[in-house]
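Left out: one protein chain. Kept in place: all the others.
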Amino acid sequence: MATKTKRKPTIPVLPWPAVPTPTQEEVYQGESDQAKEYALYLESILHQSKNFGKPEALNGLRVLDCTHTMIIGHWCSSLFAEKGAEVIMVEPPGGDPLRDLSPFGREEYMFPAKDGGGKVGARFLAEARSKQSVTLDLTKAEGREILKRLAVHADVLIENGPPGQWDAWGIGYRQLSQINPRLVYCWVGQLGQWGPLKDRPGNLDPTAQAASGFVHGTGFPASFGGTPTRSGWWMADQVGGTTAALGVMAALYHRDTVSGRGQFVESTGAAAVIRILDYNWAWYGMDGSIRPRYGNWDLAINIYGVNPCVDGQIMVGGGHDRLWYRIWRTVGKDRPEVEQHITEDPGMREVTNRLPHHKQVETYTALCEWLKGQTRSDAETKLQAEEVASGGVSFIDEVCEFPHYKYHGHMEVVDDLHYGPVLIGSSAFLAQKTPGRVKWIGRPTGHDTEEVYGRLLGLTKTDLDALRKRGVI
Amino acid sequence: MADYSLMMACPGCKVWNYLDPFTFWNFKGKVKCAGCDAVWAVTLEHGHRVSGPDPAKPPHDKLPGYAQTPDYKKDFREVGKVNPAPKARADFQGKPIPMYKNVRGRLVSGGPLKREDLVGSRPRFIMEGTPYAPKKA
Partner (left out) sequence: MAGRNKLSFEDYCRDVFDLKKIFGKPEALKGIRVLSCTQYILGPSAASYLAELGAEVIKVELPRRGEPMRHTTPFNEPLLYPLSKWIPERGTGLGFFGANHNEYFVSVDFHKPEGQEIVRSLAAKSDVMFENYRAGTFDRWGIGYRQLGKINPRLIYHWLGGFGGWGPGRKRASYDILGQAQGGCFSITGQPLERGGMPSKHTIWIMDYWGGLMAAFQVMAALYWRDHVSGEGDFFEYSQVQGAQRHLSDSIALYGRHGLVSQRWGNWDTLLCVHGIVKCGKSSYPKSDNPQEQEEGYLLVTAHTDADFAKLMKLIRRPDLAKQYAKHADRVKAENQGELYGAIEAWTRDMTKEQAAQALTRAGILNQPVWNSKEVSNHPHFHMRDELHWLEDPTFGDVFSQGLPYHLSETPARHKWALKPVGADNEQVLARLCGFSAGKLKELEANEVI
């Protein structure tokens, strides 16, 4: 049944940045030479404009990213790509299914490749940076033979097949390590390739978020009408991809320092999120406490939370007395009766007495009594004048136009050969000598098949045509 | 006395009822005063009180998050008066809970110690594996 198609609004898209990035003069205006010396020194050694002239820490390493459908493996290989490793994505013929996903299925929000290379969705494109793409059908025996030959030339191989699949195919760690003992082989997934809860084919983020306790602990408490809440992005994949990268890097270091051999690495979203879930486990072990959801407030510090205001939400933080009184003093400049109410309450005098939930209700209700008349910008300005940490909840457009982020290089437009100019989150690896960088945005499916197979395996165009005919690539 | 949007003073008994900003930021309905159980109709939009408190008939829709008398001498935290606090265990203390045995009954150094209880920086009772018995003063 077709729904009536509404005319979609045309959004005029200004080229980024819509507001010019501040200049160095503007940023350091009014500061003495001595005061700004250190910051300018940092700019001289870290500014991203110099990145491409500097060496790359992982130059010479070769990574085969054979993962698909999830982000965890692509995130992991992105970190290697940013640091200078050569990363080759080995995709099923037809491409990684992740390429085809777009918010709400909207094709108009995809990124077409020039020269008819096909459209790709933003989630895939964001982690295709600086990587090449070849196709290979591993369900065919011939495809697996090619993989074995590729593995000879790789330092790292990442896969996320169903548990035991690659091993059954004869291209698991047990087999590939015989062909290339120096290979670091990494499996990534949600819960594991072994154990009672090992992954079933098709498990995706937020499976790991739900299984680790993260979802249960996020969101507003039931008494506020809240429910367990997942992250707005595939966060377990990103954290798990980072721990995978750390494990692989440790294996590479050990290989080249001591053993000359690779090893089998496994990292899951669940293990990664469990590792970083603060104090859930120690707390449970001590007295059986089960960590409750606490919305945007904090179980351990008051004031430390995000609350509504005129034009959105704002974070205010300051647990110790010094900051507590400064916050109320700021409030008192506009609403002296609210400051008085809080500071006169004997039950708020001791820092530890402010922590129980009901006193937090009193605290934040009073704070919101003030915030209901403040925009994020008003509140931030007034609080920061008293040196209180505070900042509004920003939306993506505000984030992309934020003067500090533009100046500090958090986003950049990469003018890509295939996908045109694309705005992305830059590499977060700032360094004096070996910074991370993004060379290109991505490649259409199989774009580098000929180049890579020719270079690494000596396959000619005739060979490749035949393979293509048989559906192997 | 003054009465603010989210900090609602009950017209009857004058108790401050704190309407927490998540439940009440945009709210149209009835709230029960924790002090005297009177039910009041209020409307809030973006944290501002647009109407009320006007007398209303039970049942209420929501309870306040917390309440106190204007002289701060009495407050209300009980279930049925105010919204329940999120809890990690059956009780809530909000201050350090000394424990020398953990959830599975083994020794853990979870309570205050004295200098004579230590060997260097380590609790002696953990090193010796015997339950903690503070020396009498």
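What to note about this one:
Each chain carries a letter (A and B) given by its place in the written order, and its residues are counted from 1.
By definition in this document, a residue touches a chain if its C-beta (ideal position, glycine included) is under 8 Å from a C-beta of that chain, and two chains touch if they have at least 3 such contacts.
These numbers come from a predicted model, not from an experiment.
Per the touch definition above, the residue from A:Gly202, A:Pro346 or A:Gly458 contacting the chain not shown is A:Gly202. Interface note for the absent chain: among A:Pro20, A:Gly105, A:Pro346 or A:Gly458, the touching residue is A:Gly105. Taking the complete complex into account, residues 22, 25-26, 84, 86-90, 92-97, 99, 102-104, 106-115, 117-118, 120-123, 126-127 of chain B touch the chain not shown.
Rule of thumb we're sticking to: only the chains that are shown with their structure count from here on.
Remark: chain A and chain B have CA centroids separated by 36 Å (rounded to whole angstrom). Across the interface of their complex, chain A is touched by residues 2, 4-7, 18-23, 25, 46-48, 65-66, 68, 72, 75, 77, 82-89, 92, 94-95, 97, 99, 102-104, 108, 110 of chain B.
Considering their complex, residues 220-226, 283-295, 299, 307-308, 310, 337-338, 341, 344-347, 352-353, 355-359, 361-362, 364-366, 368-369, 371-372 of chain A touch chain B.
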